[in-house]
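Just one protein chain is left out here, and the rest sit where they should.
Now for subunit A:
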Amino acid sequence: MSTETVYQLNPLFRLQWEEAQQCYVLLYPEGMVQLGASSAEILKCIDGEKSVQMIADDLSAKFDDDSVAGDVIEFFDVAAKQGWLNANT
């Protein structure tokens, strides 16, 4: 994965806040992943326009913490392998 890649959420998945569970979830055919706060924060930034690097920089600035960028990039790697994301081509 390159940090210049622009992703969008795989259209087969839906990101949604669940009041009863008090967390964001990713929904897909007959399944659901409960997301931690930071994963949800990252997924919400994915808009099909910003690159991985841009999102990593944005979130580092937002939380005023340089170590965030690395975590974000790592998350993209995992999320892409899980099939949650599609790369824009």
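Methods note: contacts are C-beta pairs under 8 Å (C-beta built on N, C-alpha and C of every residue); 3 or more make two chains touch, one makes a residue touch a chain; residues count from 1.
Please note the rule applied: contacts and distances are computed from a predicted model.
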item: Chain not present in the shown complex, as UniProt names it (candidates "Fe-S cluster assembly protein SufD", "Ferredoxin--NADP+ reductase", "PqqA peptide cyclase" or "ABC transporter ATP-binding protein"); value: "PqqA peptide cyclase"
item: Contacting the left-out chain in the complete assembly, out of A:25, A:40 or A:73; value: A:25
item: Residues of subunit A in contact with the chain not shown; value: 11-12, 14, 16, 18-21, 25, 27-32, 83
